[in-house]
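These notes concern the structure reproduced below.
In this view, the complex is presented without one of its protein chains, the others remaining in place.
Entry: chain A
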Amino acid sequence: MRPQRLTRRAVLLSSATALIVAATGLRAPVLAQTPPGVLILGQVAEPKTLDPQAATAANDFRISVNVFDGLVRFRDGTLEVEPALAHSYDISGDGKTYTFHLREGIKFHDGSDFNAEAVKFTFERMLKKDHPYADTGPFPLAFFFSSVASVEAPDALTAVFTLTEPYAPFLANLATPTGYIVSPAAVAQHGADFGRNPSGTGPFKFAEWRANEMVAIEKNPDYWDGAPASEAIVFRPITDANTRTAEMLAGGLDIMVEVPPVTLSQFRNDQYTIVEAAGAHLWFLILNCKDGAFADKRVRQAANYAVNKEALVNNVLEGTATVAAGPTPAAFNWAVNPDVTPYPYDPEKARALLAEAGTPNPKITFFVTEGGSGMLDPVAMGTAIQADLAAVGFDVTIQTYEWNTFLDQVNPGLSGKADMAEMAWMTNDPDTLPYLALRAEAFPDKGGFNSGYYANPEVDELLNRARVSTDQAERAELYKKMQVIVHDDAPWLFVANWKQNAVATAAVKGLVLQPSFLLTLKNVSKA
């Protein structure tokens, strides 16, 4: 009989332990009461660095955009540039000299003065290999400013940039984090650790970074453009999308960014607000215009007609994107041609074009990636596109690669490897993507991203002229012409423009997403 008693005792003991454990959980009061005015924001990953010149990821930019300012910034809700730390600027007639007149009396968070020397320091640190603080890098996106020949500070409130050649996207690049002004004193003090001890002029000051737990920034009450609405913002890295969603549902977060399309429906009720903004993003397929079936323009057009883009954005992406019309995202409202409309879904027309080209069943190798920056849901989209193309006669074989391997395959050019590859770009100027990926001068062997070898002298001419023009209206005309030609030549299969999304609890007010993908939180507050 003894064994029985033992069993009971063991069972009792373990249930008692379980009860105690459960009770600790139950009875522990909600220890962690978030102080009033503090927003907790769940984002995707641990940031790498808050040094705006060293950062490359949207994840890092979400924080640094609130700590730093540029000489100029994007006007709220647009991709048009307006003055920021500079109250005005002049551009010389030849488009090679930019003179910025700086605001007076602005201080960095560390107490040092913002002035033209700080501007000069910021750009020379990034661009000059022999700068005393060049070793605080690397600065992967320094090539945004490769046309800068020199930065001078004739007086404390004037900064003069001289370019080697006219470069129209210069102002837009100054509005991105890579162009934000850092405190020279803080860089000198922290060296390579400046990225973990950042000091700028922005609406929030850096407060604390607990590795793998959170980054906190707090109100800068002396902000030159008015004090922010919240006391502090805490950025929590939560990599797993399901966990991020669970944390939002459990009340651990006030705001969550990059909500997976499939979980959006959980937040469609009174307790939450969903905000969206179409961004300067393009999801497309690079078509190999040099060899294989897609060397024939009619086959490329047929592919554009064959894919049901509406179904892709509504079903696969659950409405988190819009159908792309051409090479320029609609978010560049000043440069986009309203007459360029998406290729309609027309399988009949696609079949007719294939027959006309004499290749009713073209064999296509299609590179698909498993994931990657801005790639949305690449595997599901790849297979849906494969099915649409097969329906009109294409014989498509998919090859799937992990993101880094994929880039290693695609960026050196598709020739001899594939006919078609997925790709996505987020840019801040209508120049960037077509200039880097559609000109004959941008073939991979020349250091560009034209992996499908599209070449049209007329497009090259338009893009080259737009780049050196300093008149926005003139640039707009040139880009609009370019879009008509590229749309017809169809070097890409235009698919989608991503709508960035975020969810906030109903108590959060003032959350707006920007087409630049920069998350400015100055006017966001919690009731």
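One rule holds in what follows: contacts are C-beta pairs under 8 Å (C-beta built on N, C-alpha and C of every residue); 3 or more make two chains touch, one makes a residue touch a chain; residues count from 1.
Rule of thumb we're sticking to: contacts and distances are computed from a predicted model.
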Problem - Choices "Outer membrane lipid asymmetry maintenance protein MlaD", "ECF-type sigma factor", "Cytochrome ubiquinol oxidase subunit I" or "ABC transporter permease" - which one is the UniProt name of the chain not shown - result: "ABC transporter permease"
Problem - Candidates A:48, A:268 or A:363 - the one touching the absent chain - result: A:48
Exercise for the section: Check each of A:196, A:297, A:417 or A:481 against the chain that is not shown and name the one that touches it. Expected result: A:196
Exercise for the section: Among A:37, A:83, A:252 or A:342, single out the residue that touches the unshown chain. Expected result: A:252
Completion exercise
By the document's definition of touch, the residue of A:137, A:166, A:260 or A:347 touching the omitted chain is A:137
Problem - Given A:402, A:441 or A:458, the one touching the chain that is not displayed - result: A:402
Handout entry: Residue among A:188, A:214 or A:278 that touches the chain left out of view
Key = A:214
Problem - Touching residues on chain A - with respect to the absent chain - result: 2-4, 6-7, 10-11, 13-14, 21-22, 24-26, 28, 31-35, 38, 40, 45-46, 48-49, 51, 54, 56, 137-138, 140-141, 143, 192-193, 195-196, 211-214, 216, 234, 236-240, 242-243, 246-247, 249-252, 372-374, 402-405, 407-409, 411-412, 423-426, 436, 444, 447-449
